[in-house]
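Once you've had a glance at the structure underneath, I'll fire off some questions.
Chains shown are a subset, placed as in the full complex.
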């Protein structure tokens, strides 16, 4: 629309800048249309970059590229594993004949990428242990099967599959190979409630503050500050609203962790924040139209995600397993199921979900008719 | 109906007594209608008292008041926690806009109350530890979210949400705060299969007999005899049939416990009986029309509930967690799903469930047309 009307000459430059910014932000549907005429490898790159961004609920190839850069900066080996997982699951989806529109949206990439990243993080065999490529490819491919199988189950209630396949596969991989496996050894996960031997009982405020952006980085299993900031910037490109909720949720997760006295290292590393961030982002803007009500609701969702994560981590930690993003996934699914009038009226049907800003704009067009989408 | 026809003068007194007894027993729908014109706080009291009674499958404010009295008698601190949980979850339901008819029926109070009672029982910080009010309010409020989210899932098969939210939240709270948490410490749950060091291997018959009414009291986490008897009386007011099934189920639970040699203290305290009681009550009269077939069926349900409870308690006990009423809830849900002709024909659709006596009276009106309610 905005590209068709002719601007007066003086504003031309400013308008062009705004135009290109608008072009790069949000879902970049224009690029998507443009890409459909390109050869397959070029298209695959776009699909994969969208898949990278999908992990953090964004749907923008530019964000994906930025995040990939951040991962490369943090650890090239991890970035390699991630890309391999991404490709393995996307190609599996193409081979078994998943819906091509879904594949093009990167929906069959992010689970594979996440499982590959986590396999890399938990491996105790060190970087560049090439045998790891085998389980990475296999588990990533299996994620596509799980995605395809869970879709008809969740579809009945208009729920997204989100990261259920990743969460299942990483638990399966880690419990299949034990901690002292001969071929694929890995570190056991440490529950957040485990006691820690440290000299000071004082919490370090600056490290706590660092934990907030790190919580966003931990969504990609990345525990370094600058890559985390870059990831935040990538989310900002997609949607400033989503970026704000990511930070807010991570902060809420930290508060939740403080309130039940989890071990300090869990707070400092951002591990206690990333579920809160995901839970907050899903509700605040993405699956619900933004308003002050959904804003409060997203804070509640962040708290619930964070507390559930501590509970699940303590439970699974007894068997040496991590809770990954089970807590945020389950909480977001619960929130999408809510039938309470004051919240469900803001619910956006899954097939209409776009970036929060676009959701806001689109809201006025269909308000009224679709309030009962959850209780079909 | 019975209030409109004029009795002859001589029978007047007797009839008035019967009338007032009938008025107080069952669902007290007349009071409910009368209450709708009252101011909000008065209505809230009625809703809350119904919520108190809902825990034990009754729907009668008088029963609720009696049970609240029993809890006060057993422990004022526990009663305070229970009321707080009740109010927190009911008010949350009103705020997020749950169906007002459900709120008025007390459906959004009992999960909150139960979770509050259990938090109090498991806390090892002693009575009047005021910090406990914080998690009590938060978990109770979350129960309403879970209720609202689980409803559309279970609705597909015409199943009630029952106490699933409570069971989830208490497990979450207990695993979130560990046993030796700095702020919210709690006792670990002892599995019924754990060996016990006692001098005598002989079972005490009188204590076993006491365990039967205690099993009914344990539904409210109450381990004292007289309050338990008061709770039984409250159920009797609602429905004598339900009261008989409660005792029967508790006895069956004890038998089941004896048959697999659980530790004696589990039998004496009534802990091995309360799941049996709930499982027996749900099938015998409430969700199924009473008949000799459903009576046998309710005994089978009580046995299954009791054995599942022992199994789940042993499993969860290994992580220091209690099995709460998972067993009875799952068993009752399973029984409601049964498609076997000889049982499902007695099934009462969820929106028509009333007190067992009313179910019996109503049965003749709709028999025949609604036998296939489970396999829609």
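Read from first to last, the chains carry the letters A and B; within each, the first residue is number 1.
Just so it is clear, a residue touches a chain if its C-beta (ideal position, glycine included) is under 8 Å from a C-beta of that chain, and two chains touch if they have at least 3 such contacts.
All figures in this text were calculated on a predicted structure; none of them were measured in a lab.
S.K.: Copy number of the whole complex, given 2 identical chains are placed, is what?
M.R.: 3
One rule holds for everything that comes next: only the chains that are shown with their structure count from here on.
S.K.: Along chain A, where are the residues that touch chain B in the complex?
M.R.: 156-157, 193, 259-261, 300, 303-304, 307-308, 310-312, 314-315, 318, 333-335, 337-343, 374-375
S.K.: Would you pull the chain B residues touching chain A in the complex into a rising list?
M.R.: 93, 95-99, 138, 142, 145-146, 148-153, 155-156, 171-173, 175-178, 181-184, 319
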